[in-house]
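Removed from the display is one protein chain of the complex; every other protein chain stays in position.
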Amino acid sequence: MASAPLALSVPEEWSTRVRIRDDARGLQREIECRPEAVKPLCSWVIQTIGYAFAGLIVEEAGEWRLRYAFYSTEAPSAWIYIVAHAPHAQTRFSSITEVIHAADWHEREAEDLFGLVFEGHPRLGDFVLHDDAWQEGLAPMRKNFDGRRPPPLRMPNPDWRPRRIVSAPGAFGMPVGPVYSAVTESAHFLLETVGEDVIRALPRFFYKYRAVEKVAEGRRADDALLLAERINGLTAFAHGLAYAQALETIGGIEVPPRAATLRVFLAELERLRHHVGAIAELCESTALVVATSQAAILEEELLRLSGALTGHRYLFGLATAGGLTRDLPDAEVAAAAVRARDIVKRLDRLERRLVRTSSFLDRLEEVGIVTEAEARAFGLVGPIARASAVSRDLRAIQPYGAYRDYVFEVPREAEGDGYARLRVLFAEARQSLRLMIQALDRLATGPVRSADAAPIAGAALGWTEAPLGAAFHWVRVDEQGRILRYRIIPPSFVNWHAFHLAAEAFAFQDFPIILATFGLSVSENDR
Amino acid sequence: MSQWVLSGLKAKIKTGIKTTRYPARPDRAPGVTPGLPVPRPVRSAHSGEGDAERIANRCPTGALDAREGRVDVDLRRCIHCFRCAREGSESMPWEGSYEWAAAVSPTAKLGHAFASSVHIRVVDAGDCGACLHEVKQLANPYYNLHRLGFFFTPTPRQADILLVVGPGTDQMREALTKTLTAMPTPRRVIAVGACALSGGVFGPSFACSEGIRSIVPVDIEVPGNPPPPLAILHALLVATGRAQSADSASRTRQLDAVERET
Partner (left out) sequence: MIEQLGIGSFFALSVLGVVGALVTPQRRNPLLLAIVGTAASVALGVAAGSALFTPDTLSVALWSLPVGIRLRIGLDALSGLFLLITAVIYLVTSIFSAGYLRRYENHYSLRAFTVLYFGLFASIAAVLITRDVVSFLLAWELMAITSYLLVNYEFEREENIRAGYLMLAMGEAGTLAAAVALILLANAAGSLDFHAMHATTGLGPAARWAVFLLSLFGFGVKAGLVPFNSWLPRAHPVAPANVSALLSGVILNLGIYGIVRVNVDLLPVHLAGPGLVALVVGAVSAFVGILYATTENDTKGMLAHSSIENMGIVAVGLGAGFSFTAAGRPALAGIAFVAALYHLTNHSVYKALLFLGAGTVDWRAGTRDLDRLGGLIRLMPWTGLFFLVGSLSIAAMYPFSGFASEWLTLQGLLRGTELSSSVARLVFAFAGVTLALTAALAVTCFVKAFAMGFLGHTRSKAAESATEAPTSMLAPMGALAALSLLLGVMPTFVIPALSDTLGPLGDGSATQALVPAFYSAHPEAQLPRDFVAEFHDLGAQVGSGVIPGRGLVVLHRGGTENPVVFAMSTSYGLIVLIVLLAVTAGVVLLATRRRRVLRETRWDGGVRQLFPEMTYTATGFSNPVRVIFDAILRPRTVVDTEETVAQHFRVAIRRSQEPVHLVDRWVLNGLATQVVRGARLLARMHHGRVSAYVAYVLGTLIVLLAISAALAM
């Protein structure tokens, strides 16, 4: 894990009012303060230190603990947590969205799930829990709420109306979903339009809210791993790994070198398969049938490859705290790498044909643009950020596991449009193969799982660069190894937040294409 | 555009037809299915009576049931975590099958009018993405469900089969029932995946049901987490009467049933 020594000191005027606690391993620095100090401190971390906002973690432990996590986007270095403590009776906090727009959805989620009010936030309520299905103020994430069964009282707001912000003569909201298109995840989009041209698309999520963070509480840590894998089945290994790394940090568990290498191999196999699938969907959205089929063939081959190699097509049940649940024979890993190389070769051929197809490029170029400034303000992550010239990749900037020793490039494009996102996908697929081959070369002999250790109480953050971007899993366990609080900040949650920027002032027929170029997971967002 | 036609033809000539022969012939390609645990007797002398319980206790979702020295499997709950197969000294054997779909209602089969053209509306009721993705894979050239007369349709008005993935979240409840009522009769419901059958790792909770049975009536159940495309294809064939339903016991596979088969 990280990191270089943390060379920062809190400004003079705050030094008396905050308490700084450094982690013994130099992983993190906690700045504890009163809620009033959060906003200036956050703004200082963002603007002066230049860190990026990772997320807000709310804990209810007799008192309220609001943990604002920040990470360095330059050199690997310790994390900064600004932790505000407040008595349990206090439910009103000041919003930091004015200075950090990326905190917008985090505060809305905390408002809906914990019943905390963030003063200064313009748009609270009706977020995770739909107001036309649940009453405001339910606060299911509070400890006194029994999450195992529906609450006795249910009072949806009868006057609920969709929030519309477009006023134009004759404008109307075209509802899309939650059940729409042929085979898609459930989400609702209200396209505010005056007919053919859509002025703005406003998504409404959390139809798939499964309350993962709530049901995890009280479960054994290794059972909660099953939840981590299933917040997004398509990138199960990356999420499982992030969770496992959090547990490893808490327990101080060493991962055997063979397991660390195999983790890289599997994570990159998953990324390759995910990106090929995303490319297939993008081709499908433009109705390019042959390309769709060719990409889908490659994807299915990668799924079969994963299935034959690990027993599960989506790499479920492999990651675990302390390594992997099973070893993979060297010969099979090598054979998989050879096949992956062949698949990437065919993928390259597909790319060459695609970039020569002008009718395809016409649909992608200058469609769904997210500018660099917007990407920074919204704190975007993953391929979408990298297509908007924000080159953030946790494998490079906050290396975890064995990544520190690997050589690879972080692809970056500047235009921020659909075509840039497609190029990033292709380039990353190639880098994944490169990493897989390096992993194959480094495959050491030895166990793949460290011995089970007695559970240790504690909290830690685990992170991976999932195929869709940075995934943060923050876990607190008690002495029995049961989950006290599990907070997931998946990349789709961060990136969907900016979707409306890309879906502004476009022609109706471009909507599926914009969706496909984002290629995000609803399941991961909704949790 | 012609470059695409050419490249498509070239690939076909070079690599041959990729499409599976299933259901005419079983598909044994590696990696098409994660398989399922097989019930087994536990008679190991040195570990004594507690062994069956020890195996069963490894299951995080309670899919394994230990009784009288044997372990039975409730497939509705199995989430492919492999813990029963990989951990400890005693393990459950796995088999690489995929014909798992079981008809659970007496009228699961659609009439003969649907023998060769069936339209499917897929609804995601809180799925993690894997089951939905496996459903989507049915359309890729390896499975090509169109060759068997199955089609995904965007509108429930033209759908004959409602295929539901995911555990049935509370906020999707209304959309799911609305979709079903929007469909013309006769219509059938296929629940795909352990989550849709039992709530999986998520349900039951305040936000999530214990399987979609509590929301819509289910005719055919497909276990698996996720069930591979061939298992979903099998369910569609069962719905149209073109394949045998897995023994209803396969929902709760018991040792005697397996022994009878073999």
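The first chain written gets the first letter, and so on, giving A and B; residue counts start at 1 in each chain.
The criterion applied here is as follows: contacts are C-beta pairs under 8 Å (C-beta built on N, C-alpha and C of every residue); 3 or more make two chains touch, one makes a residue touch a chain.
Given the structure is predicted, the values throughout are model-derived calculations rather than measurements.
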Hidden-chain contact residue, picked from the options A:T193, A:T286 or A:Q431: A:T193
Candidate in contact with the missing chain, chosen from B:S7, B:N57 or B:T155: B:T155
Absent-chain contact - pick from A:G55, A:G173 or A:G469: A:G173
Residue of B:P26, B:G111, B:P184 or B:P217 in touch with the missing chain, whole complex considered: B:P184
Interface residues of chain A (partner: the chain not displayed): 95, 97-99, 101, 104, 120-123, 130, 132-133, 160-162, 164-180, 186, 188, 190, 192-197, 199-200, 374, 377-378
Contacts of chain B with the absent chain, listed as residue ranges: 123, 155-157, 172, 174-176, 178-179, 181-182, 184-185
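The rule is simple: only the chains that are shown with their structure count from here on.
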Chain B residues touching chain A - in the complex, by the definition given at the top: 1, 3-5, 7-8, 11, 18, 29-35, 60, 79-83, 86-87, 94, 121-137, 139-143, 152-154, 156, 166-167, 169-172, 174-175, 178-179, 200-208, 225-226, 228
Touching residues on chain A, where the partner in the complex is chain B: 129-130, 133, 140, 145-151, 178-186, 206-212, 214-215, 222-223, 226-227, 230-234, 236, 277, 280, 288-291, 293-294, 296-297, 299-300, 303-309, 311-314, 316-317, 325-326, 349, 353, 356-357, 359, 521-524, 526
